[in-house]
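Of the protein chains in this complex, one is absent; all others appear in place.
Order of writing sets the chain letters: A and B. Residues in each chain are counted from 1.
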Amino acid sequence: MLVTQFLILSAVLFCTGVYGVIVRKNAVLVLMSIELILNSVNINLLAFDRLNNSAHGNVFALYVIAVAAAEVGVGLAMVLLIFRNRKTIALDDLSEMKG
Amino acid sequence: MLASETATVAAGWFLTHAWLIPVIPAVAFFGIIFFGKKMPRGGSELGIASMVAALVIAAGTAYQWIDRVNGNAEAEAVIRTKQWFKIGGLEVGIGQHIDGLAMMALLLVAFISTLVQIYSTEYVRGDRRYTHFFASLTLFSAGMLTMVLAPNMVQLILGWEIMGLCSFMLIGHWWEEEANSRAALKAFFTVRTGDMGLLVGTAMLLFVFGTLDIKSINEAAAHYTGGHAILMWTAAALFIAAIGKSGQFPLHTWLPDAMAGPTPVSSLLHSSTMVVAGVFLVARIYPVFHTGLDINVAGNHFNFIAVIGGITILIAAALAFVQNDIKKVLAYSTVSQLGYMMMGLGVGAWMPAVFHIFTHAFFKCCLFLCAGSVAHTGSHHSFDMKEDMGGLRKQMPVTFITWIISTAALCGLPFVSGFFSKDEIIDTAHNNDYKLFWVIGLIGAFMTTAYMTRATYLTFFGKPRGGAKHFVEGHHDAHEDDTTDEVHDHAHVAVAHADDHHEPVHHGKPLPFAPSDSAWQITVPLIILSFLAIVSGYLNAAPFKIEKFSLWLEGSIGLKPGDTIPAGPEFSWAHAAPSIILVIAGFAVSLFLCLQVFGKETSPFKGLTQRVKLLGAGHTFLVNKYYLDALYEGVIVKAIAHPIAQAAYWVNQNIIDAIVNAVGIGGKRTGEWVYRNIDQRVVDGVVNGSGATARGAGGVLRPVQSGKVSMYGALLFGAAAVGALVLVLVNS
Partner (left out) sequence: MVLASDVLVAQNIGFAIIAGVMVLGGINVVTSKNVVRAALSLVLVMAGAAAQYILLAAEFVAVTQVLVYIGAVMVLILFGVMLTRAKLGKDIELNNKNIAVAAPVALLLLGVMVYVLAKGFSDTKLPTDTPPVSNQSISDLIFKPYLLPFWALSFVLLAAVIGAIVLARKD
């Protein structure tokens, strides 16, 4: 197997995630797209790890997973809070930062 | 201190500092102008003090000059100049040129000015412009003194013009009456017409001789070898100026009208000093005239100067017969005597003419001051002989006697000063082969005596009339309810002689008072002048072989007597006889006619001019002054002025105003165009455009700050993508 195929897979998933972050209105969907991105990064890390026969990438990938979990937890808490206050989580409506 | 000095013999203090003589009155003028009103005597103290100072220095100058000449017959003039200005290559200086002629004139002007100013303190007492009167008198004296000691033509012109200005100011002293202001303007303009000749002549002098220095001009003209025609025209041009200033025919018309001024002005300016400025000019640069007009060239019986002088003598004397105003009689007499002086210069009688200036000043000034005294005291300020005078000799003895003395001098009675001067002119005319002018001079002497007799009779003899009657009978209780008094009205409506004596009591004396002569300020100058009228003649008394005056002034002729100019004639009673006889004849005839016409109730001579048509026409012709005034004002002035005025008005309205308006309209249109196109469109466009651009840019960029996270995310990733692309491209 070529390393390239994993790398390209990772690139495709990354770009899909970027597209999702930009396009999606629902805040939860945006979080999901971010998860996509993080997963693609993980694949990339592990691919190189296999190529270079080391375990450093594995450790890094574990940390990424942990951080992603924390981030999703906090993020969803914020989304819930927003939903409770605004009754909507459409990012277009949440434009307090306008101007 | 002064630049150039040409006195080779060391000169005394007065001679070298004679330039102070005009300076002192000039300074006093400014003093009177600025401080006169605040001074206790209204500025007259300054005026009199300055004149006395000038007189003292002039006397000193005269004394030292006489000393100088006595020691050395070829004494040179004391010339000191300082550079005044420099134009091109011509350097004009200001300073003094003291020789016999200048010395005589300085002394004369200073002396007469002093006496007149003292006289004026009483005559114009209470006047509405007392201070300005003295200021003008002082300035006049300064101007004439500047002129007489001028070393070059420019300073002469300076003094000449100052005199013209002061004459204008003084004639129009009571300018509230239109007649007075018209007279002042007439005087100014008439003299100005002559002044054109002065300026042209001076320019020609510069052209011919290359210098304006009088000494150089005289020397060059005496030995002249250049073109004759141009020198003749130069002399003619300069003489025209003398015609204007000295009231010669045809520019004499202003002098009688100048009597509108106060009597001191008439006596100072228009009899003794200013009007002789023209004669002085001719005398000063005499070689120019002598050579240019061929005055003593053999076989020449006429020349411009002599002709004009001769005509003036006759026409003025004729006019003096028909005047009722005593000052006008004296004015015409002055014109006539100036004619004598001019004629004298015209026939080569330089010394007699200049001597006549000297003697004439004294007796004519005295005559005018007597007239003023009569008006001031005797005739209720009226100068009309027929209406307001008569029989005043008893009540005004001093005035009467000084008048008689001065009249005798004027007529040329033997042993009085006029005899030694005027008759010398007549004699020299005969001697120098100008026979016609000899005859004219004799006729003039006859006429002079005749009209003066008439004037004397009307003023001092006969029954008192009008104002004089009022005066002679004393002011008893006449005034309290005297409003309808004809005499009083007439006296107070004295046309063109209005002055400011409106005192409720007459001359400070309470009613009633007996008539008496004028105050001492008036009579003392009269006495002094009449005394001089007698003795001044003895400075050059040919019968007694006294020739002091000639000795002192000989150097000023510029020509050697006996050389190009004939030496003076030897005196003989035979030569003097014709004029003496004519004088006596004139006196007799005139006295007879006066007694007939004015003294008797009925007489075959009374009303002669009304009965005989020819005489009546002649009388009318004389009364209208030969219609010259009508010619000058009505025809010449109008013909020139009216079209010129119209043309000037047309140019002003249509051309000048059009230009101005066009400029204005052009400016306005330009402004509007600029406003519309540049300001509104361009400038505002730029301004508005920049605003719109900013707004547009803002509008375009605003959505970037939408507050939407997805937008921010898009930007972020977009930037990253572009950055990655750039990096790849750069590194590949």
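Just so it is clear, a residue touches a chain if its C-beta (ideal position, glycine included) is under 8 Å from a C-beta of that chain, and two chains touch if they have at least 3 such contacts.
Quick caveat: nothing in here was measured; it's all calculated off a predicted structure.
Those residues of chain B that touch the chain absent from the view are 708, 710-711, 714, 717-718, 720-722, 724-725, 728.
Counting over the whole complex, chain A has residues 1-9, 11-20, 22-29, 31-33, 35-36, 39, 42-43, 46-47, 49-51, 53, 55-59, 61-63, 65-74, 76-81, 83-84, 87-92 touching the chain that is not drawn.
What we mean here is this: only the chains that are shown with their structure count from here on.
Mean C-alpha position of chain A lies 120 Å from that of chain B.
Considering their complex, residues 18, 21-25, 30, 91-92, 94-99 of chain A touch chain B.
Of all residues in chain B, those touching chain A in their complex are 702, 705-710, 713-714, 717.
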